[in-house]
Structure formats: structure tokens, C-alpha cells
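All protein chains of the complex are present and in place, except for one that has been dropped.
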Amino acid sequence: MSEQATSITRNRTVGLLSRLRESRVFQGLALISPANTYLFLFIVLPLLMIVVLSFLSRGAYGNVEFRFNPSNYARLLDPVYARILMYSLAVGFGTTVITILIGYPLAYFIARSPARQRSMLLFLILVPFWTNFVIRIYAWIMILRGGGLLDSLLQGLGITQEPLGILYTPTAVMIGMVYEFLPFMVLPLYTSLEKIENSLLEAAADLGAPPWRAFLRVTLPLSVPGMIAGTILVFIPAMGMFVLPDLMGGAKTLLIGNVIRNQFLTARDWPFGAAASMVLMIMTLVLTLFYTRKAGFSEELLV
Amino acid sequence: MSEKRLPLWLRVYGVAAYAYIYVPIIILMVFSFNTMKLNIRWEGFTFRWYGVLFNDQQVILATRNTLMIAVVSTIVATLVGTMAALALHRYRFPGYGASETMMYIPIVIPEVIMGISLLVLFVMLNFTLGLFTITLAHIAFNIPFVALVVRARLHGYDNSIDEAAMDLGADELTTFRRVTLPTIMPGVLSGAMLAFTLSLDDYVITYFTAGPGSTTLPLRVFSMVRFMVTPEVNALSTIWVLTVFLVLLAGQFAQNRRA
Partner (left out) sequence: MKLRVLIAVFMPVVLLVAACAPSGGGAKSTELNLYAWSEYVPQQLLDDFTAQHGIKVNYDTYSSNEEMLAKLQAGASGYDLVIPSDYMVVAMLKLGLLDPLDMSKIPNFGNVDPQFTNQYYDPGNKYTVPYMWGTTAMAYNKTNVPFEPKSWADLWDPAFANKLVLLDDSREVPGMALQVLGFDKNSTNPDELEQAKQKLIELKPNILLFNSDDPETPLITGEAWAGLVYNGNAALGYAEDPNIAYICPTEGCGLWFDNLAMPKGAPHPDAAMAFINHVLEPEESVLITAEFPYSNPNAAALEYLKTNDAEAYAAYMGYAATNPPADFLKAAVPVKDVAEATTLYDQLWTDFKGE
């Protein structure tokens, strides 16, 4: 090959590379591919095994037999599972709504604090959650227990005479859930609220909008993405949560998380557990995508 | 948002909210000094449990393991997750929808399923179960959490600012470092803190991906409370919280000195 030809090839290669580097498709792919590769390898691939598993059979001693068995899905049609699912959805929904109500003003407070204090305040929200999950629950149990710290306080102040009996009721579960999930709502809300320019609010004020109106028309709409992210981070894990409801609610009802866990850790029916998980996952995934699209979370491709 | 004096109601609310978050923690800390072994009610003051804790080899080992896993998985997940958030925000590419959907799977997947399926995968790949496999698993569930928070921050971010910087002659790296990064930093920081918190506290997935000698604090604490909840676990949490506070205070102090 002549020297000239080599150089032409090289130039062509360089040209191609630089064009490739400037191509937005290539840039996008380069940025997304680490996450895609990683998640494909460690999430999608194992999940495919679960899909296969959900069509197999339970052996007599809890082993998995390679015998095609679609009845795992049929079993889920039993109305008891629909009831359990509804109850789980209610727990997730309640937790989400209350964390928004409590978390929004808190995130707003942090976002409007002096810039130098913000990361400190944010850290302070999270530090309690660096202790252990179970230990925090036990602290709440100590507070809410009949004759516990809350009862002692209220009786000491003469507000009540009898124990309130909150522990082991759905109220106790809600108190614990809201506490556990609050940071997952506050953090994304804060990240959206923090970027709202004060000039926008000032402009609204200059145009004669009272503060509440400025809030409703400017701040609230601009914080929607944070609320969506927070809803996803709270609703889905809260719906699947079972350790906290078991400890604080007395384990008297089952949540969908219990049902799935029981298949792997008591009934040893892996195929049925896999089927229940698949149904739950597909449902929540569809719901999440629908919700984010509907709320315009994805329609942000400005270019 | 810029600095402006906060209205009184907001300040009162802020204080009340922090009190709500800290009351259980303070109670937990107080009960680390309880003499009662079952730790049901207050019986008397003692430092005994701190002595027990400092001699508990298992807890010390577990603390080291937990921190290593949390730090490594947070760093990797923050990098990968932030890149993914940028990609999903700014670019269109083949497989966009699939990539976006894949991002939600680790959030919607039940923990037990993720734990067991990863365990089976690691066994098939012939990986020795241990710190390495736990870290791989933690990165996997942390990536989407970071990406989601960073995306919420990026939402509405005007890409023309970047283009303007480049038109003015800045190369891409400079643009990223000087323009994009500072803007998304609060999101990246929040995402990283969430990832760290999730990693520190994970039980189910860690349980299934752990091997001999790789016990983490949640595994250790779960097993401690199975038998009885002694004040030793409270002592552990107390030290943990106080350490973080000291680090925060030192950081704040240094920042104030510089200012």
C-alpha cells in the first residue's frame, strides 16, 4: 500500500471518529451505555431467569422442577391476592400523600435557607437514617407502646388517663412508614425547588401576584418533576415494604411483600413467588411509565 | 433560590420537622445507657454497653465491610447514574425508551427477587460470594435512584446555556465542569446521599449476595435483635450518629473559616 493511501485512510478514520464524536446520537449512547450495560447484566439477565422460573413447578421439598406449569399465574386469580394487593396499594398511597404534605414545606424551608446552610440542612435530614432501620423502628415501638413514652408523657401532662393503644394498629404503621420514607420525598423535592430563581418569584410579585398565587403559578408547577421523582421513590418501595408493617402493625395482615417473601422463605415455592413478582413488577412498571409520561417527566427533550 | 429572610411560619415549621426526625434518634441514644438488658423501660444509667460494643469483633468487622461497600457503590452508582440522567435528558438515541424503562426495573423489582436472582447469577458466573458481589448488587440498585434524582434536577435545564458556552469557545469538558456540573450538583449530591443511605441500610439483597466473612451491619443488627434487643445496638447507632455529626461540624467549621 502506498504511503498516500495510508494517509488517506487515516484521515478518513480520524474524520469519521470526529464526526462520530460530534454526533449527538453517539454522545447519548456513550453516556447511557455504562448504565445500560450494567443494568442489563445485573438486573435484566437475572430477571430473565425469574421469568423462566415463574413457569416451572415446585418439587416436593421446595426444589424447582423443570416441568412447564402455567398454573402459578392462575393461582393469583384467587380474590385473596387482589385484596392483599389493594391493601398494599392503599399503604403505598397513604404514605406517599402524607410524605408530600409533610415533606414539601420542609424541602421548601431548606431550599429557601441561606445557600451556605443548605447542604448542612440536607445532611441533617439524612443522618438519622444512617442508623439502622430496625433500631429506628424499635425506637418508635418504645414511643408508641401501651404505657410507653408517649403514654407516659400524655398522662404526666394530664391530657389522657388511659393508654392510647396506637401500637399494632394501622395508625402505627402509617406513623412509621411516613418517618422512614420522608427523606426519599424531601431530597428530590429539594433538588427541584432549589433551582427556582428568586427573580421569577420577584417578577410575579412585581406583576401584582400575591405570594400564594406566585406559589401556585410559579413554584408549584416548577417543582412537579421533584414531586414525581419523590412519588416513585416513596410509593413503590412503600407498597412492597413488609418489615415495618409487621413490626409496628403486629403482622396481623399480609402485604404483597409478605406474600412474595413467604414463597421464598417459608412456603419454599419459588415458581409461585416468581410469578407473583412478575405480575407485581409489570403492574408497577406500567403504572410508573404511564404516570411519568402523563406528568411530562420524559418530555424534556429540548433539542 | 436566593437568600432572603424566611417567613416566621416556615422557620417554626422547619424546627418542628427536624424535631420530629430527631426525637426517635434521641430516645434511641438515651436508651443506649440503660442498664436493663431487654431495653424495654428505663432502669438505670450505665456505660456498660459501649464496653460490650468495643469488644464485639463481629460488629467492628461488619462496620468496616458496610462502609467499604457503601462508599464504593455510591461512587460508581453516582457516576453511572448521573451520566445516564444526562443522556436521557439531553439526547435522543436508538433504544431510548428501552433504556428509560430499564432504569425503573431496579426500583419496581421486589427485593427478595433481586437478591435471589443475583445470587443465582453470581453462582453461575462462578463468583466467590463476598464483599465484591455485595458491592456489585448495591451498585445495581443504586444507579436508578441517582439517575432519577439528577433527572428531576435537570428537568427544565436549558441546554442552550451549554451551547452558548461552547459557542464562546469552551470545549466540552470545560463546559461540563464550569457550566453543567455546578448546575446539577445539588441533584448529584442528593442522589449520592440517597445511594449511600440505601446501601448502608440494605438487608435483603445483601443477605443473598453475601458470602463467608462478609457480614454487614444490617445483617449483624438484624440477627442481634432476633434474639433480644439489647442496648448494645443503641450504643452502636449512637456512636454512628455522633461520628457523622463531628465530621459535619468540622466541615462546617472549615467552611466558615474559609468564608
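A few remarks follow.
When the chains are written out, they are named A and B in that same order, and each has its own residue count from 1.
The rule is short, and it goes like this: a contact is a pair of C-beta atoms (placed from the backbone, for glycine too) under 8 Å apart; a residue touches a chain by one contact, two chains touch by 3 or more.
Given the structure is predicted, the values throughout are model-derived calculations rather than measurements.
Within the full complex, the residue among B:70, B:85, B:184 or B:210 touching the omitted chain is B:210. Considering the full assembly, B:123 is the residue among B:98, B:123, B:161 or B:242 that touches the omitted chain.
If you put the hidden chain back, the residue from B:35, B:160, B:223 or B:243 that touches it is B:223. If you put the hidden chain back, the residue from A:67, A:217, A:252 or A:293 that touches it is A:252. In the full complex, the hidden chain is touched by chain B at residues 38, 40-41, 56-58, 72, 76, 79-80, 83, 116, 119-120, 123-124, 126-129, 131-132, 135, 171-173, 176, 207-208, 210-215, 219-220, 222-229. Within the complete assembly, residues 21, 27, 30-31, 34, 58, 60-63, 80-81, 83-84, 87, 145-147, 167-168, 246, 250-254, 258-259, 262-269, 272 of chain A touch the chain that is not shown.
The working rule: only the chains that are shown with their structure count from here on.
Centre to centre, using the average C-alpha position, chain A and chain B are separated by 14 Å. Per the touch definition, chain B reaches chain A in the complex via residues 1-4, 6, 10-11, 13-14, 17-18, 20-25, 27-28, 31, 40, 79-81, 83-84, 86-96, 99-114, 116-118, 120-121, 136-137, 139-140, 143-145, 147-149, 151-160, 183, 186-187, 189-190, 193-194, 196-197, 200-201, 203, 217-218, 221-222, 225, 229, 233-234, 236-237, 240-241, 244-245, 248, 252, 255, 259. Those residues of chain A whose C-beta lies close enough to touch chain B in the complex are 24-25, 27-29, 31-32, 34-36, 38-40, 42-47, 49-50, 102, 105-106, 108-116, 118-120, 122-136, 138-140, 142-143, 149, 179, 182-184, 187-188, 190-198, 222, 225-226, 228-230, 232-233, 236-237, 240, 243, 257, 260-261, 264-265, 270, 273-274, 277, 280-281, 284-285, 288-289, 297-298, 300-303.
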